[in-house]
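Of the protein chains in this complex, all but one are displayed in their positions.
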Amino acid sequence: MKIAFIGIGNMGGPMALNLYKAGHTVTAFDLNKDACDNVRAEGVSIASSALDAVQGAEAIVTMLPASQHVEGLFLGNGHGLLASIAKGALVIDSSTIAAATSQKVAKAAEAAGIAFIDAPVSGGTGGAIAGTLTFMVGGSDAHLERARPLLEKMGANIFHAGSVGAGQTAKICNNMLLGILMVGTSEAIALGVANGLDPKVLSEIMRRSSGGNWALEKYNPFPGVHENAPACNGYAGGFGTDLMLKDLGLAQENAMVTKASTPLGGVARALYAAHSLAGHGSKDFSSVIKMLQKQA
Amino acid sequence: MKIAFIGIGNMGGPMALNLYKAGHTVTAFDLNKDACDNVRAEGVSIASSALDAVQGAEAIVTMLPASQHVEGLFLGNGHGLLASIAKGALVIDSSTIAAATSQKVAKAAEAAGIAFIDAPVSGGTGGAIAGTLTFMVGGSDAHLERARPLLEKMGANIFHAGSVGAGQTAKICNNMLLGILMVGTSEAIALGVANGLDPKVLSEIMRRSSGGNWALEKYNPFPGVHENAPACNGYAGGFGTDLMLKDLGLAQENAMVTKASTPLGGVARALYAAHSLAGHGSKDFSSVIKMLQKQA
Amino acid sequence: MKIAFIGIGNMGGPMALNLYKAGHTVTAFDLNKDACDNVRAEGVSIASSALDAVQGAEAIVTMLPASQHVEGLFLGNGHGLLASIAKGALVIDSSTIAAATSQKVAKAAEAAGIAFIDAPVSGGTGGAIAGTLTFMVGGSDAHLERARPLLEKMGANIFHAGSVGAGQTAKICNNMLLGILMVGTSEAIALGVANGLDPKVLSEIMRRSSGGNWALEKYNPFPGVHENAPACNGYAGGFGTDLMLKDLGLAQENAMVTKASTPLGGVARALYAAHSLAGHGSKDFSSVIKMLQKQA
Partner (left out) sequence: MKIAFIGIGNMGGPMALNLYKAGHTVTAFDLNKDACDNVRAEGVSIASSALDAVQGAEAIVTMLPASQHVEGLFLGNGHGLLASIAKGALVIDSSTIAAATSQKVAKAAEAAGIAFIDAPVSGGTGGAIAGTLTFMVGGSDAHLERARPLLEKMGANIFHAGSVGAGQTAKICNNMLLGILMVGTSEAIALGVANGLDPKVLSEIMRRSSGGNWALEKYNPFPGVHENAPACNGYAGGFGTDLMLKDLGLAQENAMVTKASTPLGGVARALYAAHSLAGHGSKDFSSVIKMLQKQA
């Protein structure tokens, strides 16, 4: 299949590569030259612009930083990309953005005879490289089925969350909960350690009890518990504090629109914001435990 | 073995019964007559007082509501039970109380030649009846090994958290985290539902993603997701809001002593307190989701 | 002066009237017919549309519910009101909206040769009627000086917060702080009362000590302390919970854009949201104290 891939950074790059390796014709584009060079080095064609990339494409996959980029790309100011995409083509937007933006773009796409699904991912750069991402999809059954063969080349789990925008909502609900879990798990371990408990022993007890959660399972914030977790690597790599801050912000933004109440989500966002202001924005988000530990 | 069991309410009663059914000689006591009658009806001997119950006992198991009851029972005002327990006996305190109180009683017990471990439980009344409780034990290896044969009759998991008081600390760390997980999971589901998502679909997505936790696994707060959860039974039974409030209070009390920072634990406590003030203290703690849902 | 006034509800109506009574020629408009009838009954001319109202106006004052209304009115979809306003006219937007929206409209206005200031108010409907509002103005000195004679007819205090958008920012910073003060004051009084203290005595002690704040001065949330406060009138009138919720939401939205950390602002927003979900959205915002009090 002829695929255009826009946004080939740390996440989009390996995703585009997995489609290419699966035998698809991929034409990619990114405003960042280094990103383009990295992917070109693996054999993928690089277009001179997004407009160029989508010429004749049957499917367009996008992986962009934020709502304004997706809206700007597709809708522009009277000269968005939708006008240049072939009727009948399928757009898969894997960016994590506001559900309202997904819905706005989808509506315009539909009017132009173009299929659209939102398909944000979880699984990080490791999952992007390994092709084991989780996709949370919003859109019609029919559109999802068209997208499935491509999604399966990039990911291991494909969830259908509901109609357009539902993928985004599921993603931010999950990530808000993840942000809360990580802070809560950090508080519990720090409290135990302040009482003289061994963080490994306490973590194992809670993992197998009613406090059990993903962080205790795979991503312990305390150094020395999970050997492959960022905590054992000085909180390098992983999922950055500033990315978690963005997702918690999307959750708060959504809560405002729907008048929802998210007390812990709000506090978690403020803590990550403070952690970022203190200079730790690029460290893995599990480093938030340092806010709760005595500094030498 | 000759065992005294003090405190035979909803939790202690079935625990005493499991020891009795395993062939031990159990003499029980409770200030509440109905509690005594229930256990007596199953064949267990009831003593006329706690003092009476411990005469000649090799092991004493206690299951009392709060710190002041444990301290009052064992240390009293110059006439505590320790003075009447046989030298060399083993005390297993399964109450959930302040770690400092466990340590205070253990010290006095040691001075009197009596072994002491704190062994608070999780698993609820269902676990107490089925003999599948989880014990979190604080005390020496030797004392735990003496207690193990008895604990195995009452529970399925036995964790050694550390020295005396560590069982209590592990319990409140776990339960603080549980309180946070339940509120966080409630927020995430309520936010998704406010966006039109199906609570079952969203719960399943998060359960299999990085938001995964015990509540999504077994104890979903949204009605209709987990058929055996209190949410499907009008939030009756289960683990009461006021019990969660007590445990979150113990965590806060401990945080004050150790100068620990527990931002989400503090907010979670305040939310459960507000939920209790609104009249829901006896409902299962997962009913906290109602604070986040539109009331008709 | 010939003035157009768009948005003549509970706040805008009395403001328009005060300009009219001061001798200005006021032509008003509102989508709501009742609002128009109320103001017409006092002698003010009602236009058939916003477009009609601004014909020949030297100053245009707007008082609209939210960002999208202001943006829609002035910028529209290629047919906004700016195109129909006379060059050299002055726009005073008294709506409480996102600072970013004020800046967007101001930029377009400037390009069209129209002066623009944001001038959100505090003081409530009482202040609007009495002409004692506080204006927080964002814009150039020159534009503020042009607006001052009109603002003085509607308000008693005029603060110059900075350049365009600064009025909005000052307003939401103040109102976020007000939301926090009200919850904090409610917590402190509820805690004292739970300990048997007299709410009047405690309020007076705190008012004259380091806990002193505007709520203790004029707007005590406990019934029976300030005789003119909404608390003494069943929390009717005043500043509604849903309005406070909107302002706290604008503060959170702004915090996301600027990556600011607002832990108490976030919790306060969540509490007001829960209070609104429980059915108290139209009650005065000081009724949030009921969340912290035992319900019969």
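As written, the chain order gives the labels A, B and C, with residue 1 at the start of each chain.
We take it that contacts are C-beta pairs under 8 Å (C-beta built on N, C-alpha and C of every residue); 3 or more make two chains touch, one makes a residue touch a chain.
Owing to the predicted nature of the structure, the values given are computational and were not obtained by experimental measurement.
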Completion exercise
Sole touch to the unshown chain from A:S48, A:N77 or A:Q295: residue A:Q295
Handout entry: Hidden partner chain, touching residue among B:A16, B:V70 or B:A255
Key = B:A255
Fill in the blank from the handout: Contacting the left-out chain: of B:T62, B:S276 or B:Q293, that is B:S276
Handout entry: Sites on subunit B contacted by the missing partner chain, in the whole complex
Key = 245, 249, 252-253, 255-256, 259-263, 265-267, 269-271, 273-274, 276-277
Fill in the blank from the handout: Interface residues of subunit A toward the undisplayed chain are 263, 267, 274, 277-279, 291-295
Handout entry: subunit C, residues in touch with the chain not shown (by the definition above)
Key = 99, 122, 134, 136, 157, 159-163, 165-166, 169-170, 172-178, 180-181, 183-185, 187-192, 194-198, 201-202, 204-206, 208-214, 217, 219, 251, 254-255, 258-265, 267-268, 271, 291-292
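The rule we apply is simple: only the chains that are shown with their structure count from here on.
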Practice task
Just say which it is for the chain contacts: an open line, a closed ring, a star, complete, or other.
Solution key: complete
Practice task
Give me the ID of the chain with the smallest distance between its Cα centroid and the all-protein Cα centroid.
Solution key: A
Handout entry: Farthest chain relative to subunit B (centres taken as mean CA coordinates)
Key = C
Exercise for the section: Could you label the subunit A-subunit B interface same or different, taking same to mean over half of its residue numbers are used by both chains? Expected result: same
Handout entry: Cα-centroid distance, subunit A relative to subunit C, in whole angstrom
Key = 37
Exercise for the section: Please report how many Å separate the Cα centroid of subunit B from that of subunit C, as a whole number. Expected result: 50
Practice task
Two or more other chains in contact with one residue: find those residues in subunit B.
Solution key: 263, 267, 291-292
